[in-house]
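Below is the structure I would like to discuss, written out as structure tokens.
Yeah, one chain of the complex is gone here, protein chain that is, but the others are all in their spots.
What follows is subunit A.
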Amino acid sequence: MELTFYIAAAVAVLSTIMVITRYNIIHALLYLVVSFLAVAVVFFTLGAPFMAALEVIIYAGAIVVLIIFVIMMLNLTQEDVQREKEWLNPSIWVGPAILSAVLLAELVYIVAAGTPPQTEGAVVAVDAKLVGLSLFGPYILGVQLCGIMLTAGIVGAYHLGRQKKKVIHRFLQERSAAA
């Protein structure tokens, strides 16, 4: 389990370094997904399986997809078929693929090894039930505040992301029609 942790930590640091040194945003996002997956493995080895699942679903899933959608909406002009072909170069995807393969090997190892015998100093998992009891018990106020913040986030994102139409006052419309 400890070796698993160290390998995943190394993968996380390596892929994060690759994220911050890429020139192309899509390449950086590819490494970012690997980084989040590696951190999810770290969570798993630290005894937080529920958080590992949330990390994969929300960070590596939702947030990265949101960023990719916005990059698509920006419709950057210099992308053409030649560039698309260049992106499918094996030298680009082989890095994330190798790092993900290391994580997959760890997953296979954990599943194949089964439940290890409880020894002194072993990881004690805090499962989802305990987290839920704590979340909706002492932390219920925080959950409500999160709900308010998410509402504000939705309204703010809608307001900011809207394309404003140019509205001319009716007097000006008459004047421009007369002119």
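The working rule: a residue touches a chain if its C-beta (ideal position, glycine included) is under 8 Å from a C-beta of that chain, and two chains touch if they have at least 3 such contacts; residues count from 1.
Definition applied: contacts and distances are computed from a predicted model.
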Q.
Missing chain, UniProt name, options "NADH-quinone oxidoreductase subunit K", "Elongation factor P", "Tryptophan synthase beta chain" or "DNA-binding transcriptional regulator YhcF (GntR family)": which is it?
A. "NADH-quinone oxidoreductase subunit K"
Q | Option touching the unshown chain, where A:V94, A:L130 or A:I168 are the choices | A | A:L130
(Q) Contact with the hidden chain only, please: which subunit A residues? (A) 2, 5-6, 9, 12-13, 16-17, 19-20, 25, 28-29, 32, 35-36, 39, 42-43, 46-48, 50-51, 54-55, 58-59, 62-63, 66-67, 70-71, 73-74, 121-124, 126, 130-131, 133-135, 139, 142, 146, 149-150, 152-154, 156-161, 163
